[in-house]
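The structure appears below as structure tokens.
As you look at this complex, bear in mind that one protein chain is not there, while each of the others sits in place.
The block that comes next holds chain A.
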Amino acid sequence: MNNHMKVEMSAKSENESFARIVVASFISQLDPTVDELTEIKTVVSEAVTNAIIHGYEDQDHGVVELECNIDDHEVSLKIIDYGKGIFDIDEAVEPMYTSKPELERSGMGFTIMENFMDDFEVVSAKGQGTTVILRKNFNYNERHVLR
């Protein structure tokens, strides 16, 4: 199966749940398990929240783009913002690291993305924004053979 979708939304925290639901609906064609759905919703939530809080510093401006590709049994997600960018990616992905300790952030966003997905990649340039790419294999074919 091959499929693709792309949505653009305002960088508002109200859209965090919207982004989760959009991706969950789109990948439902792969017949995911409850656990797989929760994992995907969680990583989308983490990445979109990062874009809003860090990319745009919660200023209620800017857009977040969300892309999802289904290529056979692999799902890839792209979460793109055009905000301030990450200055030190190695530091940002460290477990428990947060650039905003005053906001009670746990610093676990990237760790969760890394753990819940098979593969993750962060591309960022100062002043230009950040793109997070997440990939995960769904055992779609296996399950359908088993049935």
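In this text, contacts are C-beta pairs under 8 Å (C-beta built on N, C-alpha and C of every residue); 3 or more make two chains touch, one makes a residue touch a chain; residues count from 1.
One rule holds in what follows: contacts and distances are computed from a predicted model.
Its UniProt record calls the unshown chain "Anti-sigma F factor antagonist", which is the correct pick from "2-hydroxyacyl-CoA dehydratase", "ABC transporter permease", "ATP phosphoribosyltransferase regulatory subunit" or "Anti-sigma F factor antagonist".
Among the residues A:53, A:66 or A:117, only A:53 touches the chain that is left out of the figure. Although one chain is not drawn, the whole complex shows that of A:45, A:69, A:99 or A:139 it is A:45 that touches it. Taking the whole complex into account, chain A touches the unshown chain at residues 13-14, 16-17, 20, 35, 38-39, 41-42, 45-46, 49, 52-53, 95-96, 103-109, 111-112, 115.
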